[in-house]
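As you look at this complex, bear in mind that one protein chain is not there, while each of the others sits in place.
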Amino acid sequence: MATPQPQRDALVQDTPLWIHDLTVAYHRKPVLWDVNLSLPEGQLVAVVGPNGAGKSTLIKAVQGLVPRASGAISVFGKPYEEQRHLVGYVPQRESVDWDFPVNALDVVTMGLYRQIGWCRPVNRRHKAQAMAALEKVGMTPYAHRQISHLSGGQQQRVFLARALVQDAQLYLMDEPFVGVDVATERAIVALLKDLKAAGKTCIVVHHDLQTVPTYFDHVVLLNMRVVEAGPTDAVFTEENLRKTYGGKLTLLSDALFEYSKNPQLPRGRKGGQP
Amino acid sequence: MEWTSFDTWIVVTGALSAAACALLGNYLVLRKLSMMGDAISHAVLPGLALAFIITGSRDSLPMLVGATAIGVLTAFLVQALFRLSELEKGATMGVIFTTFFALGLILIRQAADHVDLDPSCVLYGAIELTPLDVYELMGMEIPRAALTNLGMLAVNLLFVGLFYKELKITSFDPALATTLGINATFLHYALMTLVAATTVAAFESVGSILVIAMLIVPAATAHLLTDRLGAMLVISVLIAALSALLGHLGAITVPTWFGFTDTSTAGMMGVATGLIFLVTFLLAPRYGVVSRVLRQWQLSLKIVADDVLGFLYRYEELKQPQSPPVQAGDLQKALKAGGSLWPALWQLKRRGAIRQTADDVLPTETGLAQGARLVRSHRLWESYLCDALQMCPTDVHALAHDLEHFTDASMSEALARQSGDPNIDPHERQIPPLPK
Partner (left out) sequence: MRQRSTVGGAYLLTLLLAPALAWAADAHDHGLDWPSLMDFLRVLTLQDYNTRVVIIGTSLLGLAAGLIGTFLLLRKRALLSDTLSHATLPGIALTFIIVSALGGDGKNLLFLIGGAALFALLGTGSVILIQRFSRLKDDAALGIVLSVYFGLGIALLGLATRMNTGNAAGLSAFIYGKTASMLLFDALLIAWTALAAAICSLLFYKEFTLISFDASYAAGQGWPVVRLDFVMMTLAVVVTVVGLQAVGLILVVALLIIPPAAARFWTYRLRPMLLLSALFGALSCYLGATMSALMAKLPAGAVIVLTAGAIFVISLLFGSARGLLRILLERRAMARKIGRENLLRSFFELTEADLAGAAIRLDDLLKQRAWSPGQLDRLVSLADREGLLNRAADGTLRLTERGIQTATRVVRNHRLWEAYLITHADIATSQVDWGADEIEHILDGEIVRELERLLPEADQPAMPASPHALTPAAEME
């Protein structure tokens, strides 16, 4: 069945992310409408839906970055504000100024700022920690490069490394696979597997329908409302996809859309792996 | 020209206020709030006027506090209006600071009867007069303005030093900062408060409008010179101090060339920092115009040189025993490289990739190997685009032609593996094997 119908207070669940009755609106337009979700622990969860379905808004609403019209959200059984330290966020790449005078190592170190605390400087131990995270995503050689001199995929890996040092229990990632090269895609997948093995929960906004079944255990189909959510093999069906994307959906149109965003960077996955 | 202790104090005062401004200016530039400096520096006028009217003097704490409060109010109103009205940020600032400035002008005009306050003196300061107003400190006579600005610089240094890490993250990625529990709003207003206070403290020396030159230009210049935040802070402060020195020197020397005695030091400080920016804009090692143009030229030369090698290789492939050698004219006709062909040929000759006898262009052993590698990349790309991406029958040749120049050995081998190590390309031509 879809999501369990929760009951307030008594029903607040200890799951990594529990969303009840969430409604977000810009003016008269609902963007998310009566969203109910309860996500299992230690799984890789894909959030899938057409453009403008409200996927980014969902991720932001969880962290209180957009105001919500109604609803309750809890992270591991408590309001997000009390559980910030358990949540790691990988934003969409466009959201920062890449000319900013910092290098990859600096950006990763930022993930440690809460641990370091107000007004205290970054020391050698923190840098070592950040370097270890960079190593995990295969970015050691680029640690001291200014971030605008990295390729799109490398920038994405820096963001991932930053989320990694946060040492969170729940990771929220907004389209980490968009516009990255094959090597980065592999690195991200490997990283997700590592995180899962360590018992973490990852919620990933994902655009490429073809890879959903291979990468993810759990799927949330979103189009303003949650169309369906559950284990991938049960939920990720032709029928449900049509309910999410509309009758005219073809995998091809989706692929073409991606290609149109980035025509000069041919990537292996567009034609499927050989 | 005669340099007196007066001049020294003018430069010191100017340098201190410029440095205090430049330090904070880095964060304005990085947060894309440069024009907020402009807005605040205009908008403090009514604050200055009011405080002046109430206290009747120019050197009082109330003046500083009152004007700073108005500056912070400006920042707050800009933010609030921006949120509420969906106006773009620039327009919001424009509405607010012009209204405040107008209010200030009227207040000053009203006060002009009772007290001696000239709007020009607020707008472009009177740094030449600051050494007259001194303060006795440990037996030394120090201009009061120098002390004020020194204090401001110290406060700003302390702020930046203490919150270095927090300022960095809230400037780079405020959303991340918020999720990490670092209050971006608090830091924004703390920064705005200091910008307003610094503007007010500096209005006497550089004037409230030229403050923006010191807030923005040194920081923007430093941004063109370095990729490290710490270095940027240091460089901007140095540039600010240098501008003060050069500005005063300029103010007392340049006019004499045209038969004048001198001119406004504050104005010349703006000009000096502008000149430093101009030089950097043109000549900065990595981000300057000249180095950009040079790099672009080098890249286009490399592409022409690559094309020459590719052409020579393909010619070699098709060549009959009696075919004549390739001539420079043939290359020009085939590649349409224009004037870049000659320097490209010269470069190839120096690399030992070709030999030139009279007009004939002959590839050497290394040249042919390099050509083979290029043609291999090209044909691999064509196969890949056609087979793996199903992009045929669109013109894959053009795309491959662009991509081949940016394909290094490892990428080309990855391509070969991905497309199953083909040895024939979609146009039925041999893909050259990996040269030894």
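Which chain is which? They are A and B, in the order written, and residues in each are numbered from 1.
The rule is short, and it goes like this: a contact is a pair of C-beta atoms (placed from the backbone, for glycine too) under 8 Å apart; a residue touches a chain by one contact, two chains touch by 3 or more.
This one's a predicted model, so the numbers in the text were calculated from it and none came from an experiment.
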The one of B:Q79, B:T193 or B:T263 in touch with the missing chain is B:T263
Given B:L105, B:L245, B:A369 or B:A414, the residue that touches the chain left out of view is B:L105
Listed in rising order, the chain A residues that touch the chain left out are 1-2, 5, 7-11, 20-21, 23, 25, 28-30, 33, 50, 52-54, 69-72, 97, 99, 148, 223-225, 227, 242-249
Contacts of chain B with the missing chain: which residues? 29, 32-35, 37-38, 42, 81, 84-88, 90-91, 93-95, 98-99, 101-103, 105-106, 109-110, 113, 119-120, 123-124, 207, 209-210, 212-213, 215-217, 220, 223-224, 250-251, 255, 258, 260-264, 266-271, 273-274, 277, 281, 287, 289, 292
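As a working rule, only the chains that are shown with their structure count from here on.
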Would you mind writing out the residues of chain A in touch with chain B in their complex? 63, 65, 84-85, 87, 89, 91, 95-97, 99-103, 106-107, 110-111, 113-114, 116, 118-122, 146, 162, 166, 182, 264, 266, 268, 270-271, 274
What residues of chain B sit close enough to touch chain A in their complex? 30, 32, 162-166, 168-169, 171-173, 175-182, 223, 226-229, 231-232, 384-385, 388-390, 402, 414, 418-420
